[in-house]
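Here it is: the structure, laid out below.
One protein chain is absent from this view; the other protein chains keep their places.
Then we have chain A:
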Amino acid sequence: MAAQTAPPATSQAPPPRSGTAAPRRGGRRTARRARSAIGAHPWAAACFLLPALVVLGALVVYPISWTAVRSLFGADGFTHFVGLGNYTSVFHDPQTLTALRNNALWVVVAPSVATGLGLIFAVLTERVRWGTAFKLVVFMPMAISMLAAGIIFRLVYDQDPGKGVANAVVVGVHDTFAKASAYPGAKPRIGGGLAPSGGGYVTTATIAPGTTAAALPLVGIPPATLSGARQAAVPSHCPTGAVCGTVWLDFTPGGGGTPGRIDPGERALAGVQVQAVRGGHTVATATSGRDGTFVLPAGTLGTGPVQLKLPAANFTAQFQGVTWLGPTLVTWSIIGAYVWMWTGFAMVLIAAGLAGVPRELLEAARMDGANEWQVFRRITVPLLAPTLVVVLVTLVINVLKIFDLVYVIAPGSTQQDANVLALQLYLASFGGGNDQGVGSALGVLLLVLVLPAVFFNIRRFRKERTR
């Protein structure tokens, strides 16, 4: 785990002095001699190694073996031996399986995106005058603790566009292209003669042209939004053969009033689209005026009874933005927060690697007529490959044990959808479950998953030293 914080050795690592304590190619030679190359007796070497061994033993070996042993016992301590029972239950637990799946997603997406962005930023900032300032800004999130970053992104992803910047942007862009309707949330009173139909409402009864004025009462509009509206009125004059009526807010402030009747104090709803429907076809359309009245003219209406429809466009609710922390998006959103934090780390290391790329190779390629993309693709990236791999593997190790961001950002209702192994470990051991047997089993599982990446990194370091 220490590999994550230690700056990975790049190709600039100092070449090791030949024949240090670690015997490799010279193994046979060292074996024959009683003393090492620096001339120390084995017991002296052991003396010097002892403090390190004690510390390593106490802080690394002992906890790991204790965890491994603990994972073979039940919830109540070392009294109840369950063998591999904890491991079986771990793999049958849907929560752990979700965690494994999410971990896989994390490992695939987060390091590659962070490294990719880091590479782009590093290459681009190398050429820019204010490159250092830019790098500083990108690197800054690294100075923030995971916990604080989690709290920041909890706010960024807030559902309310007034609080969460992510939804503020999404809603802002959306509303630029699609305007909200005049009366979002308006609805007919239950049993008020209007039935829902395709997002809008349609009268249950039919109306014959030239008969009584139609009443289309709606409710559910905050009175404050209608402060300038007029008193609703019954149409004063209706041409022969036409269908007339009123659309109004059928709610007297302070209560009272008769449902379905225009009472004093009830406001008109202006600008509502009203359609006449016969046999599924819209035969006439009108818009309510300032006193709420509308006239569907006789000309297009034809004869025979019609139903009146208030289409959905009148009531389209305001766009609520994206549910960033809902079950489907929550893991992706948290990965976004992680990338925000760690791109700076990748960028700085890659920029350091970039500084070591010989300029003359790039110049030579340009002289040979390669364009910038070809230089980047064929010269820079291959030369940077060792650095890129180190950054990637370091991030993989880091991501495998991701905990804080998920724990802080995911709300309770979707915590299980965002679950990762380290979080499940915590929840099983301390967060209510209080089964440290299962928790230890998860810890061992996590260790096993991290090991290949650690070995890979160690092998790389060694290879570089032998070069």
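Just a few scattered comments:
In this text, contacts are C-beta pairs under 8 Å (C-beta built on N, C-alpha and C of every residue); 3 or more make two chains touch, one makes a residue touch a chain; residues count from 1.
The working rule: contacts and distances are computed from a predicted model.
Missing from the rendering is one chain, named in UniProt as "ABC transporter substrate-binding protein" (options: "Inner-membrane translocator", "NADH-quinone oxidoreductase subunit N", "ATPase" or "ABC transporter substrate-binding protein"). Residue A:254 is the one among A:83, A:254 or A:369 that touches the chain not shown.
Only one of A:221, A:409 or A:425 touches the chain withheld from this view, namely A:221.
Although one chain is not drawn, the whole complex shows that of A:112, A:159 or A:197 it is A:159 that touches it. Within the complete assembly, A:187 is the residue of A:187, A:366 or A:401 that touches the hidden chain. Remark: the residues of chain A touching the chain excluded from display are 75-76, 158-160, 185, 187, 189-190, 219-225, 251-256, 320, 323, 325-326, 410-413, 415-416, 427, 431-435.
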